[in-house]
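With one protein chain held back, the other chains of the complex are shown just where they sit.
Per-chain residue numbering starts at 1, and chain names A, B and C are given in the order in which the chains are listed.
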């Protein structure tokens, strides 16, 4: 069948599929799920850091944090737009998010318990996100790839800001250094889980890679992240909470321990410390805003009528 | 007319009118207004001090403050009950309060801006209230008089606690002493206004005194309060913010300046710093609680039916 | 003595934080009678908190945060106002936000039933002070549980709206119930020494009481798929100082005046 052959050829060449191109239904469905989950992660991801905007300890940090959370809203916007090119509206996706039918990255189900967490999220969580996302800039679906280019650029700016906050705090008081270490202790393992289950337990990876929606396996990305992060931790002066972590001369990589995959599954299934809170917050904002969105629609409809009349 | 004569004779003897006794309609109406206004003052009065319960700086003070605000709710309860003996329900009165149709003491339209205000309200506001209320223990209407006996006993306990807080703070740091002085500066004039306008501008006083609903004129009570408070202020070590304040040897009383009666009228008419806030708070609590009160009524009705069946 | 102190902090922090939440109902309750009742419960718990924090400080003065030399702040206040959230040992259920009256009633039913079971056993503690606190507390908390139980049944069988709200409240409260029975090593140690109670030992009893109230109300406990238990953070829960995001906000308010005046007298 010619359409399918064209599609396969385009993907194989590393060229991009565009919204008007034919695509297999499963490719579309997989993409919608992946892009929506990514968009939802940006939107839910506003909460853990947003939790500290009103308590930022300096005006400079307050401005940086507010701008960062604002960027996350912007990423959510681009990604929802990318999804709309696949025929699914933001409204539909939001309803799937607040009803728990679509997921978001589990990392955001952990609480932020000190201002150091703002730095740690920038450094480790955005760092892990970048490892996941940089390959997606070359992903086969055009609108997604282009959105990812912009997202990745901003994320790496956020990562540097997070690292810079931690590094400033490490040059501060003993209490501040302890805050940073405590924060890293809490976020290290959840950050490693961001790459998803071990390859052996990740059945969809092969198809996604064939379609060019995914470019590296979970374990490859995880290794890359660990290798990248260990020297940064040393430069900061923090200890990563893994007694098995060490340089393996032969492999040319770091060996490291295994995250608690039971905890991962618990969080995925809704039993994380903040799952219910995050969804409830999003749902409340969505419901509280309904009358405003309705007013905007009614006003726009009336304005259009007046223009016609 | 015999009933009216009996009523007049009872009041003249200083005996009490009881709920089943005949009484002139105007006496009943005046009483309802006065007792309701007093009840509302207790209920609204929970807010300015309640504002500091969650920020009380010691556990002992937190317990004292919480118990005090609870006592105010209790006073509200007795006084609404006294009103009910005159044929007006708590529900009706509450609706008049939240719709702004009945007033409460204007003093509660001032904000509480520091923990010292908790002490100042106890010392000055409860002190002024006691001056107003002690004579009402002998008031002609039985249920009101008896409620006032209990209220006054608790109020004077609160007044001592307020004074004790201020006196402890005055033995603390310089900042604490400044907080006390600043608080007294803000509350002194509003406390003097609690006795109402000057006698010359208080047209209802004569009738209320004839009926034994009121026992002293506004200016008499104000003078009594000033005379009582000046030595207490000296003992505390605070300055009352009135340059005209001095002992008048001849009168055997203190001379003092005149409060800003324009401000008084502004606040009475709704333009005080917190009028709108206090009413909105009360209305929100009343509306938020409606479904609970409805549930209790429905449950009670069903339980009665089951008993009958 | 360190075990006793740590154990008293746990029970004391439960009482302190929960008292604070209940006190937020003041001037906001559905009716004056409930405003008074909730303030009473908050006062009882505040009283228990003060005795327990004082006992902790007496048993092991090293638990008390240090303040500037000459500060007149007593140990109970140093513990309440000068510790950060990570040093608080309360279970997460007591720090959660009040929600509406249905949520608050459901939570009070659960907390009071659990605390009553603990206090009943603590009347046999080998520590005489803790024993005395427990004897007094049992009377108080029995009233708390009965108050909550009456309202729970009333809301369940009141109106369609009250039942709807109560049904919505259950999945907000239940996910934090399992944590109440999770044994912290210090609780195990306190139980082994005879001063404290292992909360796992009251699990069956507490759940049986709750099941009875739910049955009377004609309601089911939420199922674990729809409302899964809220898991630990980095392996720890409230007893380890791992709290929800709400606690640091609660403490920011509670501690603000005290911290601004470390040399203050109140």
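Just so it is clear, contacts are C-beta pairs under 8 Å (C-beta built on N, C-alpha and C of every residue); 3 or more make two chains touch, one makes a residue touch a chain.
This is a predicted model, so every value here is computed, not measured.
Of the chains on view, those touched by the hidden chain across the whole complex are A, B, C. Note on the undisplayed chain: of the listed residues A:19, A:87, A:100 or A:172, the one touching it is A:172. Residue A:61 is the one among A:61, A:186 or A:254 that touches the chain missing from this view. Residue A:73 is the one among A:12, A:73, A:206 or A:280 that touches the chain missing from this view. If you put the missing chain back, the residues of chain B touching it would be 48, 51, 55, 110-114, 182, 185-186, 189, 263, 266-267, 269-277. Touching residues on chain A toward the chain that is not drawn are 43, 46-47, 50, 53-63, 66-67, 69-70, 73-74, 76-77, 80, 90, 115, 165, 168-169, 171-173, 175-176, 281, 284-285, 288-299, 302. Those residues of chain C that touch the chain absent from the view are 84, 248-249, 252-253, 256, 259-260.
Definition applied: only the chains that are shown with their structure count from here on.
In terms of the distance between Cα centroids, chain B is separated most widely from A.
Averaged C-alpha coordinates give centres for chain B and chain C that are 35 Å from one another. The mean-CA centres of chain A and chain B are about 57 angstrom from one another, to the nearest whole unit.
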